[in-house]
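For this view, one protein chain was removed and the others were kept in their places.
Right after this comes chain A.
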Amino acid sequence: MSVVSDAVDWLSDGAHWTGQTGIPNRVLEHLGYTSLTLVVAAAVAVPLGLYIGHTGRFRGLAIGVTGALRALPTLGVLTLLTLLLGIGLGAPILALTVLAVPPLLAGVYAGVESVDPQTVDAARAQGMTEWQVLTRVEVPLGLPLVVGGFRAATLQVVATATVAAYVSLGGLGRYIFDGQAVRDYPQMVGGSVVVVVLALLLDGLFAVAQAAAERRARPSRRATTASSSTDPTPTSQSTTTP
């Protein structure tokens, strides 16, 4: 277990907490890549997801394409794109975007779809335009699942941004690869621990956001949401919609 104590020593060493290769800077880099990827992925997935969820068109195609995308190993896409585009921010962000689009897209259209058709019909009957139905009824009510999609995408990207350090990117993956190069095991483990903590923190934040969205969407069920907040997926809901 000396490895664990070595890692603790590495983490508690003040020298690792300052400067460009320090933990705070690496965390910022890591979060920077993550948010940039999410913005790009959301720009693609959110409009598409809203369209598919609202109209029900291209649903089968979307499921097929996202399923196929999921089978693509990110490491392969990353190395391939880096050789094609050269070293820089482009290839890693693109590879991570490929990873983030499927959960985002699925979250958005499943969210919109999960809204009770009777509620949507009632909104139409009251004279809402399609745009109003979408923005005032479907999005607010489907928000818990949409946030769930963002939660899944964020976690995948945070985890995989580690791998992106393999193609000379910064971020927390650096500790793992730099440590490996010089056989500095404490550094590798220490870096890994930081990634795990970051992932858990982000997941916690999203859990809170999801619970808040759930309370807003279904205020009458406030009492039950507290217990189900550790359970991010109202699975049956999204799967049983025909």
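What to note about this one:
The definition used in the following text is that a contact is a pair of C-beta atoms (placed from the backbone, for glycine too) under 8 Å apart; a residue touches a chain by one contact, two chains touch by 3 or more; residues count from 1.
Here is the rule we go by: contacts and distances are computed from a predicted model.
Not every chain of the complex appears here, and the one that does not is recorded in UniProt as "ABC transporter permease", selected from "Protein HflC", "Protocatechuate 3,4-dioxygenase, alpha subunit", "SGNH/GDSL hydrolase family protein" or "ABC transporter permease". Residue-wise, the contact with the chain that is not shown comes from A:7, picked out of A:7, A:115 or A:211.
Of A:11, A:41, A:112 or A:176, it is A:176 that touches the chain left out of the display. Here one chain is not drawn; of A:23, A:44 or A:75, the residue touching it is A:75.
Residues of chain A that touch the chain left out of the display are 1, 3-4, 7, 60, 63-64, 66-68, 70-80, 82-84, 99, 102-103, 106-107, 110, 145, 148-149, 151-152, 155-156, 158-160, 162-163, 166-167, 173, 176-177, 180, 185, 188-189, 191-193, 195-196, 199-200, 203, 206, 227-228, 230-233, 235-236, 238-239.
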